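A single protein chain has been omitted from the complex, and every remaining protein chain is retained in its original position.
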């Protein structure tokens, strides 16, 4: 239903890797399935038998791409995988990852979650030196830098290359000999380490480990590089130290509720966000209900703190796909109706607090308020378990330009008017940080909150503009 | 994930119809989408422009079958549709509905939710008279009886035919001239009437009306026939009156939570089931959590009545499909892990009450208990918001044979041992009826509870046997 | 390319059957492949293991429909198959054959090549008695008549049913016990008997036997019924004797050149047609060339008799499919160019005799003449190896209505003008019969030449009209 009503920021990627299991590709496929919420447009797996790389990438969902036949063509005990979300209308399969290339020292594949803020400049430099590009992806810059590095070992070439790039990257590299995981010095995007029977696993989020009966060990530290090869696992901190700036929106919306980052369980963080929201934006009401599924935990927290009964008054369909023909205009809010339907008995005649995680453009919120009013709500109070989203993200999240972010140019009161709710309450930035941190995390840990505050940890030319930096020449469009 | 772990009874069908809208096929498609939970194997739509019938049926989900191109080939202002669930391994497309045929008076299509208990006998009689059958469906018997009826009007032919059949049927008939809806005299399966802009709509459940901006009017009464044609709508009660016996399992599990039958809102009935369950089977615990999504409302009721905090401690995946390759045996309970994942923080060290709607074979419950224990639960108390399911259904629900129903041969204590829960508590039959009825329904309304009690409202030869009656000759198998 | 330029009559079907081989379905599939030229719209196979029937039908080419997986689901040592051509725009899968039904005595499947001229009357009668129809096919009438027959054996029921029908039929019936082949008393459509290792085979044309290493035995005689079951093979002549009227157009165009009917080899018959054409319509020229592939043998005969050199001056593409986007109108005769291309060196500056088998609407001939002139032909003389086609066929051939047959309303001279050839010469009806017969066939054998002469062997109401008889009610259109 994203084509109709999904008014959210979107994670652009998830990565997963296995070193040392005879079912490496199958486990990677299952890991990607567990990370499917981080990217539904395309997916890919690269595996190796120690001699060469095998790659399969395609558009679509993980479970549709990786049939038995495909998995069978990805042999070996090591594999990395990638899921990708993309805003563009076309399928752009060529930008799917892992990107796999041949260079001087053999073959290398890379999967990247994040966004490099100086990719365009580096690309121009590389092209000046004679490099050719097959994709429009920022990630391709990295493999060119590796191929051109004068260092002698793979590990040093990768370090050499990554010292040139800026921005957000949680990356997995695969060669016939090694699997290398790296998290950028700010730690924007998550990346976790685990162990399986005879080897090691990496994932954007820990629940992927549960699915394949692997054990979560720890998050990679910001700036950490982990190398796994026949000599075992070793860890390095080759980059200049930076203040920790993990994306706080992972806790608000992106991550699975059963995920855990730096000791903070996402489900619990969301409940704390809901409790804090009740403290900051309490109001008299008869019922609290979430916008499912993303608002559930926050609504539970809100209900618990406020003492107002919790109901699942909006039901989410399990069967929402991509091909609906919108009927005549007389059917109001058709799109959101396909996804959500109201339980009138929970709503009619009641003062309703409806809890969502964020408002991007406001279009869906407006439809939900109307749906509640059509179902007989006496009052509708929208509560958002995060502050107003006013700034685009340049570190790996798909966000609209500033002008499309309703909160960048409107006050909460104006937004309430637009979405037609009786009241609208956002969480404060301070409340957000306090709620996420809870008491389980050291006060030293820090989060990037640039989408709320505009305080970008990594500066770049034109950061005040509406969109991310773009290059000078138009790309090849292929599929 | 049904192929791995869905241990439920299943509704075998849903029906939807529109009379008097230029977008009849599109609205029917949306209505079927809203009824998708009643049958995922195949779907079909028949439409008419007043001169001839147009039909499309295929295997798969509604949204995959009915593309723009297909809808465009289903013209006219009237249409009926059908979704179908089937137990058989093969696709058996030929049994998909609506069944559409030509007979003496022209063309007729029929969609059927239910099961005819004397279909085999009637089929044998009809074949003796020279009828040929193209499907193995009980529904085909009805069109033969209509075609052979000596009555003169369509309405009388249908009455004539249906007086011969026994069992459960909520049916929609479409001809170039009329749409006719019928509910059997016991009212086993639901069927609702609504109005759209310039016409009438019918649906197995009311939320389909909401989706297309139609208005719910009322349920058809047991034994009622509604005829809509160019003369408008008229209603008849042509069958011998019977005690009302609507399927109570619709309230327990089958129906959408936002549905309403006979004034009873399903979501509220389920909350009452949970409250009653807390009364009958209360236990000291730290947390109540549902098996999502079917157990959510009952768990909310249980938590509310018991005062134990409610948590969504089991997360359900949105991306569970059909093509998983099970990895090596070392991954325990792989199937259920694909569908559900635990939020350890809600579970570890706690006494957990987990609420589900029913236990059929017990295999999934066993996996869920293990999953909770693996996540650190101190105690696991399984609570079921209905009585033990001991008998197969012959009225339109797909149930395993008696020998596969764990409760037909085991006590709750034995089942608790099998599923490894510390305790197991079922609702009583009396509690079930009282909770469903609430105070919103007249005491005279009655429900079929044969799957719990073995008291079959419509008797038939061999009802004590393990399975439904079967015919003597092997069918043609086609696709 | 038929969608652009195939200006031919088309056979509507081919049938194939095997009794007594463990690979029955696979051999039937290969047999259908060999008969693919008789119908490209849909294909189907019914098989039996002696207990029940298995059926698969689909739209498309034989080789695309019958994958390994499909063949594996068609077990047993007996099978019948059918290929179908259809004029209608839609896919009309429901009219695909074999038609398989259940009736009183079990299951039966039938494949039919031909057309029943009294099907509509019979259908009306059957519907009056309460029969329902699932297809618009004339063939379905036969299974209803069988199901209603009061005779006691399958053989007698089939005879009983076929005595009621009129027109053209070469039919194969399959039940779990027997395979029965029948050819109508006039013998309009061909049907051949062969033997394979341990059993018997039937085919519309003999080359299908070669492919599967079966041996051709003989043609079925007009009015013959062959029954094969566990008792072996027996033959009957249950119908009133009629003068032999096999379709002469099988020799002109429909059949494969390597076929043989009644001792007449099609390739040789076509060469004799070409020689006769040279005798009747000789002209001074520099080169003789066929319209490939159907005109090749006749052109060889023409060249041989006339002494004018033969060249393959028109090349036929092997890759002509269905999805071309016609470019701007400036590209003349685009469609025919996709299919045929001229070898200028054979044409430029020459007087060209171009030999084709027939002209239906004249549109393609016109394009071919232009193509030859564009390639530099000094003169173009079109020669047709059959008489003018003036009448539609009601015996199983797809022909346009009379008004679309250019020869029904225009003289050869007028047609020559339309197609812009310098001259146009047709074979005479007498020449046609003499050439087909050659000296290899008894003078007593007769052919139906109604498409040339309008002399219809089986009379029917309205035969002088433009099209075949049609029924009163509009059919269900499904797919």
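Labels for the chains are A, B and C, by order of writing; each one numbers its residues from 1.
Keep in mind that, in the parts below, contacts are C-beta pairs under 8 Å (C-beta built on N, C-alpha and C of every residue); 3 or more make two chains touch, one makes a residue touch a chain.
In this text, all values refer to a predicted model and were calculated from it rather than measured experimentally.
Trainee: Where does the absent chain touch, in terms of which shown chains it meets?
Mentor: Touched by the chain not displayed, across the whole complex: A, C.
Trainee: Who touches the missing chain here, C:151, C:197 or C:417?
Mentor: Of the candidates C:151, C:197 or C:417, C:197 is in touch with the missing chain.
Trainee: Among C:71, C:246, C:368 or C:450, which residue is in contact with the omitted chain in the full complex?
Mentor: Only one listed residue reaches the unshown chain, and that is C:71.
Trainee: Per the definition of touch given earlier, which of A:13, A:35, A:53 or A:424 contacts the omitted chain?
Mentor: For the chain that is not drawn, the touching residue is A:53.
Trainee: Taking the entire complex into account, which one of A:60, A:106 or A:309 touches the absent chain?
Mentor: Counting the whole complex, the residue in contact with the absent chain is A:106.
Trainee: May I ask you to list the residues on chain A that touch the chain which is not drawn?
Mentor: 51-57, 73, 90, 100-104, 106-107, 109, 127-134, 136, 143-144, 147-149, 473-479
Trainee: Touching residues of chain C against the unshown chain: what are they?
Mentor: Output for chain C: 23, 26-27, 29-30, 33-34, 36-37, 61-64, 66-68, 71, 197, 207, 210-213, 256-258, 260, 265, 267-268, 293, 296-297, 300, 304, 309-312, 315, 317-325, 327-328, 330-332, 337-338, 341-346.
Here is the rule we use: only the chains that are shown with their structure count from here on.
Trainee: Looking at CA centres, what chain is most distant from chain C?
Mentor: It is A.
Trainee: Once you find the CA centre of chain A and the CA centre of chain B, what distance in Å lies between them?
Mentor: Whole-Å distance between the two chain centres: 37.
Trainee: What is the distance, in whole Å, between the centres of chain A and chain C, each centre taken as the mean of its C-alpha atoms?
Mentor: Using C-alpha averages as centres, the distance is 61 Å.
Trainee: Compute the distance, rounded to whole Å, between the mean C-alpha positions of chain B and chain C.
Mentor: 49
Trainee: Got the chain B residues that touch at least 2 other chains?
Mentor: none
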